[in-house]
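One protein chain omitted, others in place.
As written, the chain order gives the labels A and B, with residue 1 at the start of each chain.
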Amino acid sequence: MNTSPRNLLASISIAAATALTPLTSQAQEPVRIAFMDPLSGSFASIGTSGLRQIEYAAEYFFNSRGGILGGRPIEIVPLDNKQSPTETQLQFQRAVSEGIRIIFQGNSSAVANTLSSTISRHNRRNPGQEVLQINYSAVDPALTEEECSFWHFRFDAHAIMKLEVLTDYIAMNEDIKSVYIIGQDYSFGQVVADTSIAMLQEKRPDIEIVGNEFHPIGQVKDFTPYVTKIVASGADAVITGNFGADMVSLARSIIDSGLRIPIYTFYAAYDGITATLGEDAKGLVYLVHNETSNPIPTEERKEFIRGFKAANPDKDVTQPRIYNALRMVVEAIEESGSTDPYDIALALEDRRHTTLSGEEIWMRGDDHQIFQSLHISVHTDEGVEFDADNSGWGLFSEFHVPAEETIRETSCRMRRPRR
Amino acid sequence: MLEVFIFATLNGLVTGLLLFMLASGLTLIFSMMGVLNFAHASFYMLGAYFAYSISSYLGFWTGLLVAPVVAGFCGALVERYGLRHVHKHGHVAELVFTFGLAFLIEEIVQFLWGRDTKNYQQPELLDFPLFTLFGQEFSAYRGFMIFISVAIFIGLYYTLTRSRIGIIIQAAITHPHTVANLGHNVPLIFMGVFGVGSALAGVAGVIAGPVLTTFPGMAIVLGSIVFVIVVIGGLGSLAGAFVASLLIGLLQSYAIASDVGMPDLLDLIGVSFERSHPLNDLWTLTLPQIAPILPFLLLVLVLIFRPTGLLGKREE
Partner (left out) sequence: MLTRLIPWIGFTAALLILPLLFDSILAISVLNQMAIAIVFALAYNMLLGQGGMLSFGHAVYFGLGGFMAVHALIMIEYETVYFSVTLIPLVGGLFGLLAAIFIGSFSTRKAGTVFAMISLGIGELIAASSLIFVDFFGGEAGVSGDRTFGPLFFGVDFAQNVEVYYLAAFWVLVATLFMYLFTQTPAGRMANAVRDNPERAEFIGYSARRVRFISFCASGLFAGIAGGLFAMNYEFLTEENLNAATSGRVLLMAYIGGLGYFIGPIVGAVVLTLMNSLLSNYTELWMLYLGIMFVLTVMFLPRGFAGFIMMHQMAWYHGKLRSLFIPYLITGLPALIAVLGVVALIELAHTQEELLHFLGIPLSPSSAISWVVVITVTAVAVNATRRSLGQLKKAWEFANEAAMGTRE
């Protein structure tokens, strides 16, 4: 090592400058990330739950440990889009006007699609002011297939991937000879129906599809008439992509009518649904989802959940994919050393990340789709260390499919921006 | 096939009678004051939420007794301090007021109870199947719903036609000034009728809450259907409301239960279209798909061909 006086002086200067840097205001400027979801209106409980989860994650993983990029805290900016595509546009304008470049969004594929086209248009018309879309929950396959975009990243397995696992699980059950499909009459419900039928046909050609029913979203108050048809059809199982009030009503009607057959769903837990299902649905309601539920595999994840419950007693950690996404985005920021969406996007592509559960998940660069293990959990009170809705009931994971087995081809032809 | 029909009829009956409980209160209020109360379904929601809270501490049956009273009381207050004040500004103002009230009550409910779905459970006493037919159970709770609805209808009928107060109310509907001249306190009667109408809506909420789920949007979901019923049945006619409620309840139930649709109709004529046809959505339409909008279709048809409704009185 060369210890001439000039080099020593240089070293001391550099050391002093580095030590003093955190004290300058530039380094303290927060990294602002918008969280856009319904925070008022009928879907508010899901939106606010997600907001609490991302705020807690930002604090737990980053802000309490000194921030990111050399001391900058993460600031989560809530944007209430009331689950309305129109409002989404307005809130997007607001985010842009405040210089926010990263937007998290998840509820409603319709909104996600709108946001994606809005962002594509905006990015195309305003080079240098691009915005990044972090989709943590909208599972319409189109978003990473025919409608894929360089500026959109999805952090949940899409509907077809989940149905692959769900139909595998159903196929394993020899007792099921007939299936009734019922769903909401829109793109997602139709994808669920068409895909389930095709997949079951392939895996268990002996299973008969005895019903394929569509109902308008949020309009049906009493599902008993539909249940009558299910009973009359003699179905051994029901598949549905319903969520929210539609899911509760359907499950309750099935249970009320004494029908004791398994119901395979995407979203039949948390946000009041578990509490409503209660005892009557024990062992009958199944969900396909990412991030295994009880038993929680690692102490780190348990600690996170306990901490969250302590801070938000009436909420649950319903969507671990939110903090997975946040952590991956931050890793991309740290690696690229920049908060510019273009750099972050490049760093996110083909990124691998180890989750709190100890699993490695992978963000594919071709279509910006995440691949992770998928699980089937059942509604029960046995072995449920962490319950839902403080009800004593919760999800117990019975069936696991590792990430590699969920990978599929994509039809995405992504137009990459020139930089 | 038969089982589907029987259960569809039973389901339609339950729904229809529930709708009638709501429609009867609305009809009474309309007959009395000439205003269609947009906030009527809101008292239904309030009934359900009050019952939920009460039943969490004191059980379902206490809720059944107390919640409608509270809802009725709220209704009376609304009439006394709100509607009466707005009355002098005209019919449009009254309608708009009740419209704003419906909106406000929904917000207040979300403020007080939160935005999520409430876990309002049926009473354990009725948690058994009343009978089982063709493998499907008909729960005792639904039987209870039918029982209460019919009991209320009978009670209402007898009160209005046989009791003294009922006669006075009927008179006050058509000749308020004369009744006032006879020394009766007509404003008090108005307030009472509004309160009772709201209490009726509250009862509907108490018993429907566990079945139709208790959530902040429950008023909107039923509200418009109840309006349709009242108008189809004929504004101001209780019997009309009864007929229309059952008609709509059964119609929707049968529509959903059937598997009939445009494809069958086209087959009958011997016509078929390609999937890529611009009106493909129309050709693949099925009856269950349009079941929720049948009431509105019926409304428009009735209003075009018989504007006074099925059993309505002549236009003034």
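Everything below uses one rule, namely that a residue touches a chain if its C-beta (ideal position, glycine included) is under 8 Å from a C-beta of that chain, and two chains touch if they have at least 3 such contacts.
Note that the structure is predicted; figures quoted are calculated from it, not measured.
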Selected from B:6, B:65, B:86 or B:160 as touching the chain missing from the view: B:86
Sole residue of B:55, B:149, B:245 or B:289 that reaches the chain not shown, by the stated touch rule: B:289
Hidden-chain contact residue, picked from the options B:99, B:153 or B:273: B:99
Contact with the hidden chain (one of A:113, A:196 or A:265): A:113
Residue numbers in subunit A that touch the chain omitted from display: 39-41, 44, 80, 84-86, 89-90, 93-94, 96-98, 108-110, 113-114, 117-118, 121, 125, 185-188, 216-217, 219
Where the missing chain touches subunit B, by residue: 36, 82, 85-86, 89, 91-93, 95-97, 99-101, 103-104, 106-108, 110-111, 224, 227-228, 231, 235, 278, 280-282, 285, 289-290, 292-293, 296-297, 299-300, 303-304, 307
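One rule holds in what follows: only the chains that are shown with their structure count from here on.
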Centroid spacing, where centroids are CA-atom means, of subunit A and subunit B in whole angstrom: 38
Subunit B residues touching subunit A - in the complex, by the definition given at the top: 3-4, 7-8, 11-12, 14-15, 110, 114-119, 121, 129, 132, 134-139, 141-142, 211-213, 215-218, 221-222, 252-253, 256-257, 259, 288-289, 292
Residues of subunit A touching subunit B in the complex: 40-42, 44-45, 48, 185, 213-216, 218-222, 224-229, 231-232, 245, 248-249, 252, 256-259, 271-273, 275-276, 278, 389, 391
